[in-house]
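Yeah, one chain of the complex is gone here, protein chain that is, but the others are all in their spots.
The chains carry the letters A, B and C, assigned in the order they are written, with residues numbered from 1 in each.
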Amino acid sequence: MASLRTMFACERLAPLLSDDAMLAAMLRFEAALARAQADCGLVPRDAAGAIDAVCDELATDPLRLAAAFDPPALAREARRAGTLALPFVTRLTAAVAARSPEAARHVHVGATSQDVIESAAMLLAREGARALGDMLTELGNAVAALADAHRDTPITGRTLLQAAAPVSFGWKAAGWLDQLARARALLARTVTEQAVLQFGGAAGTLAALGDAAPQVVRALSDSLGLPAPATSWHAGRDRIARIGAELAMVCGAAARIGRDISLLMQTEIAEAFEPVAEGRGGSSAMPHKRNPVGAMLALEAGYRAPQLAAILTAQLATEHERGLGNWQNGFFVLADLFDVAGSAVESMLEVVAGLRIDAGRMSANLERTGGFVYAEAVTLALAGQLGRPAAATLVERICREALTDSRPLREALAADSEVGALLSGAALDALFTPQQYLTGATAMLEAVLADWRAQGPID
Amino acid sequence: MASLRTMFACERLAPLLSDDAMLAAMLRFEAALARAQADCGLVPRDAAGAIDAVCDELATDPLRLAAAFDPPALAREARRAGTLALPFVTRLTAAVAARSPEAARHVHVGATSQDVIESAAMLLAREGARALGDMLTELGNAVAALADAHRDTPITGRTLLQAAAPVSFGWKAAGWLDQLARARALLARTVTEQAVLQFGGAAGTLAALGDAAPQVVRALSDSLGLPAPATSWHAGRDRIARIGAELAMVCGAAARIGRDISLLMQTEIAEAFEPVAEGRGGSSAMPHKRNPVGAMLALEAGYRAPQLAAILTAQLATEHERGLGNWQNGFFVLADLFDVAGSAVESMLEVVAGLRIDAGRMSANLERTGGFVYAEAVTLALAGQLGRPAAATLVERICREALTDSRPLREALAADSEVGALLSGAALDALFTPQQYLTGATAMLEAVLADWRAQGPID
Amino acid sequence: MASLRTMFACERLAPLLSDDAMLAAMLRFEAALARAQADCGLVPRDAAGAIDAVCDELATDPLRLAAAFDPPALAREARRAGTLALPFVTRLTAAVAARSPEAARHVHVGATSQDVIESAAMLLAREGARALGDMLTELGNAVAALADAHRDTPITGRTLLQAAAPVSFGWKAAGWLDQLARARALLARTVTEQAVLQFGGAAGTLAALGDAAPQVVRALSDSLGLPAPATSWHAGRDRIARIGAELAMVCGAAARIGRDISLLMQTEIAEAFEPVAEGRGGSSAMPHKRNPVGAMLALEAGYRAPQLAAILTAQLATEHERGLGNWQNGFFVLADLFDVAGSAVESMLEVVAGLRIDAGRMSANLERTGGFVYAEAVTLALAGQLGRPAAATLVERICREALTDSRPLREALAADSEVGALLSGAALDALFTPQQYLTGATAMLEAVLADWRAQGPID
Partner (left out) sequence: MASLRTMFACERLAPLLSDDAMLAAMLRFEAALARAQADCGLVPRDAAGAIDAVCDELATDPLRLAAAFDPPALAREARRAGTLALPFVTRLTAAVAARSPEAARHVHVGATSQDVIESAAMLLAREGARALGDMLTELGNAVAALADAHRDTPITGRTLLQAAAPVSFGWKAAGWLDQLARARALLARTVTEQAVLQFGGAAGTLAALGDAAPQVVRALSDSLGLPAPATSWHAGRDRIARIGAELAMVCGAAARIGRDISLLMQTEIAEAFEPVAEGRGGSSAMPHKRNPVGAMLALEAGYRAPQLAAILTAQLATEHERGLGNWQNGFFVLADLFDVAGSAVESMLEVVAGLRIDAGRMSANLERTGGFVYAEAVTLALAGQLGRPAAATLVERICREALTDSRPLREALAADSEVGALLSGAALDALFTPQQYLTGATAMLEAVLADWRAQGPID
């Protein structure tokens, strides 16, 4: 279901994660390898030039790429060979030979299958992380705008799905932003640190290159823009697993926003709504439905990504210098993780940018809680005189009675003589306003916004 | 990487899991729905006939299917709509309208998106399970043949990766078969029981059909060959999760075989080998390598499938009558699980059918253990006279000394006066033959083979 | 945090999953083994009698058990030995020797560590499944009573967290029951089929028992009440993984109920409530809070169990005759799964048995949807004359306008001339009642209840 499943994929990242993108990245590796070896005198300049030219032509012309590699056929051969690299190198060698038989003798020399596949995957990871980072910046900015605009919009704070105490919608959005900021910064840092050159040759020691090894590594690393690690890491699967884990964190950050919005959008709550547009969120059986479609996509990602990430984390106990079955799926599982993260962020970006807020309903819902959301404030006001335990016991009793009698808390408190002796009516009134609750929220919101602005661009 | 990833996909199952297969199954549902409603007088016969005819033409002609549904475009629209069904129904309605505007009024009436998507997924699951069941039968038969042929081929039994005691290779294969037999039977039973009709309309109660609901359900169920459950199960995600769990078990059964073969194929052990063929298992850096490629594919599946299955199992706590984000990915995650299971079984089928056994090497490796694999036999022989604790202590001491001196156990035992007093040289010799170890193994092997033969065809 | 974590554990199952329970089960195995070997003439009757007596005394007297085995010390020794069985057998042998030095010579003969550990685990699984089955029966009965009592209680059916169409609360509960019934039946069947005797000796072939093997197996199997499988299954990890998977399904079935109740209990919806009791569901900061504590416990289980189950499923590709690290944790991971499933079912049992339903609020919330939940009914009524596509388009337009104008759908429809021409006011009124929606729901509810009653006791 190659096409149908793309309903859960990211349109913006798709071109970076395609068959063509992977083949182009593999071609970049082979071209850079030839050039690096030419720099070290291991391959004739002319041969490297020819390899480079052929790789470049194939990588930049989709039709020639398709003709040379025929991805479905390549995959069939790769299945038999146990690796994409073997049939890839065979076909590339043929393409180079068509231009220069001499140059064809120097294709892929000194490298092993895993080198080209994983260096290519790391190139894609860097490009994917850059594009996803941009999307996260856009999403973060949209959320920051919400936070900024709604710093004084009261909304019911809800814990364990129960009305708890008033907060501001801006502060709620700041909570989303705080997590998004971590997701953006740590994905970028993780990819910067972990997406490095894979190059070790047959058993990982670059034995084939002899003394020239360090020089070739340096040239190859520079050319690809992939840092050179201290050692090849064919058996060090933590690098890719860490990138996968951070992609799951991105999905989680987006899914959390989707969860909140879908809950706020419940018919009975109706405090916020996904944007309406042609073809968005309808139902085949219920014409009136406005489904939280964007939230659905983000939540889907939130369910799927942790398990995809666990594929990679559960493959760390590999065997010797190159494992059996525990790295080979890495390149496409990582692509799936970028895809699902992109899907989540893309969908939330559209939702947050177009989110409709019903501030009146937020206030009304807060009112309709019967004032119980102010119980903590009352408890604290009484605690000053009674101590916290006695105050809590007292307020809890009055709450219970008010709930039983379906009577607003404000009224029940006023009717209680013990409370009356400690708090005047005016003092009670002052406690029953959401604004008095928002000082701490606003300070936190400011701190989160300041951190976001300070984080600056992610490169 | 729609094409490249198919190196880890099953060629035999691919046509059953394609975009076209999904669309065709959705068309089968819509056609059957129209016919079922016609049977109950809810839709005019002619209209149902027209819908049926159009669905059938589209489902059986890939070019018309592509023209009508354009899967990539459909997926884009589905992403906005939050469901494949909405744009699918729109396009189907248009195709029906082109033949009969009147009939177009009766497309998809009374059904909801999830009905068509999940009934289609269950149709695919049934076909997938049948095809995978056939492959498991073939694999089981190949393993049974191995077990049968090698009932008297001694091999080192290995526990915790250490030589333990002699077993037969046939018995080892019988262990694989025992697990495969469970995987085959339980996948079949699970799909038979759980892949049932999904049909509930808007909120799951078939309210739109009024009193005719049971009759339509029956007709639809009969027509599709999907059993009618007691109730719609939009929010009952365990059905699909159970199918997923059994597909992970299939992968595990294949991966276990792959693990054993890859270990036996280690250069230093060299007791069994995957078949050699052009393009199979080479290395781009090491021309002599014969990699266990089939084992790699099965092991890859063994790493990936449990996490894919966990996606489904972790989505059970859905919301109300239809969840948000926790069923929508089901159809393609299930397809992925069939795919990965097919990949594992297909690869093991080729490996087991062509497995090369080096019985001489098996014996030689057994010999080369220095006789320590017979330590249990010696202990038991002595236990009769000394009791197990004293016998174990004695043999353990002699083993330790023999290991320190790099001396065969047979020799060390003979040199020990305490042992000499209890066991004659001839008695010792009798203990140091693998054959005396195989009685129990052979009985188990026969029982497993008998069970396999008795299991009969899976339908 | 051995004690604190038990806040997420099941009190009823706890005694079945304790250190003592495990040791007692291991003792049952060793006693039965001695007796079985005595039956076959491999061990003197007197010795078997002594072993049996010592095992029985230890297993039934917690103080003596603690004195003989000292679980913390045993665990430390087991950590060094790599197996619980070695220090266990050493200590048991000493205890037997204290009574009969002769009998001590016959302890554990012919068995391997994994035999005693896994047969004991399977004994616990059978007892655990029986107790959990009883709890599931109670929970199912409580849910069935709800379904029965509320077959005519209308409630908003909600899909994707949006009001969709009226259903009955009884039908909603029937959906929970349908899934619980599967969970109960399939857990019982899986344990019956998969919790079998593990007995193979050193390398799994019972070589030590020679020709007596089948007879000993039979006697041991009878004595323990664990069926004898065709072959030992030290490397067949699917058995335990399947039990684990079904325990995750139990958690999911309970968590789904918890999810629904927690959503219904939201302050703004307030249609159902967990029972109130001293010490239940309070908040340390908010005295009025009545938290859905039971739902929380079930949902916690729903998050945790799938991953615990995945530990077992991801260990199938074991090595040779006994794996390294991929079965050793099985006994306590399985115990954790019983524990978490028990926690989920126990908490839901208390919640469902004491659930407070506010039928008035259910109706009121249904009313407050502005009649949009009847949109499907209107569409279908119009579809008879306009065809579904035109009817859907028409109703969708009117819905959109009504939503924009915050006007009830009933009113907007009455004001529309196109609708007026097709449906009289009386016809419209008839469509706007929940009762007309419940025919199908009630039929499904009856079918589910009938299935539940027919399922009968699980043994």
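Keep this in mind: a residue touches a chain if its C-beta (ideal position, glycine included) is under 8 Å from a C-beta of that chain, and two chains touch if they have at least 3 such contacts.
This structure is a prediction, so every number in the text was calculated from the model and none was measured.
Q: Just to verify: which one of A:Glu319, A:Glu367 or A:Glu401 makes contact with the chain not shown?
A: Reading the full complex, the residue touching the unseen chain is A:Glu319.
Q: So one chain is hidden, and I want to know which residue out of C:Val293, C:Leu355 or C:Leu438 touches that hidden chain in the complete assembly.
A: Residue touching the absent chain, from the options given: C:Val293.
Q: Sort through C:Leu123, C:Ala181, C:Ala314 or C:Leu355 and give me the one touching the missing partner chain.
A: Going through C:Leu123, C:Ala181, C:Ala314 or C:Leu355 one by one, C:Ala314 is the residue touching the chain not shown.
Q: One chain is left out of this view; which of A:Cys40, A:Ala104 or A:Ala341 touches it in the full complex?
A: A:Ala104
Q: In the whole complex, not just what's shown, which of C:Ala24, C:Val43, C:Ala68 or C:Leu84 touches the removed chain?
A: Per the contact definition at the top, the residue touching the missing chain is C:Leu84.
Q: Among C:Leu4, C:Leu63, C:Ala421 or C:Ala454, single out the residue that touches the unshown chain.
A: Answering carefully, the residue with contact to the hidden chain is C:Leu4.
Q: On chain C, where is the contact patch with the chain that was removed from view?
A: 1-9, 11, 17-19, 22-23, 71-72, 74-87, 89, 108, 110-113, 201-202, 208, 255, 258, 262, 277, 279-286, 291-293, 295-304, 306-308, 310-311, 314-315, 324-326, 328-329, 331-333, 335
Q: Across the whole complex, list the residues on chain B that are touched by the chain not included here.
A: Within chain B, the residues that touch the unshown chain are 156, 158-165, 262-263, 265-269, 282-283, 285-292, 296, 310, 314, 365, 368-369, 372, 375-376, 379, 392, 395-396, 399, 403, 409.
Q: List the residues of chain A that touch the chain left out of this view.
A: Where chain A meets the chain not shown: residues 82, 93, 97, 102, 104-110, 112, 157-161, 164-167, 171-172, 174-175, 178-179, 182-183, 186, 201-211, 213-214, 229-239, 241-242, 245, 248-249, 251-253, 255-256, 258-260, 263, 299, 302-303, 305-307, 309-310, 313-314, 316-324, 376-377, 380, 383, 386-391, 436-441, 443-445, 447-448, 450-451.
One rule holds in what follows: only the chains that are shown with their structure count from here on.
Q: State the pair of chains with the top count of C-beta pairs in contact.
A: B-C
Q: Could you grab the centroid distance between chain A and chain C? Build each centroid from C-alpha atoms only and quote it in angstrom.
A: Each chain's C-alpha centroid was found; their separation is 32 Å.
Q: Which residues does chain C have that touch at least 2 chains other than itself?
A: Answer for chain C, listing residues that touch two or more other chains: 158-161, 164-165, 263, 310, 314, 376.
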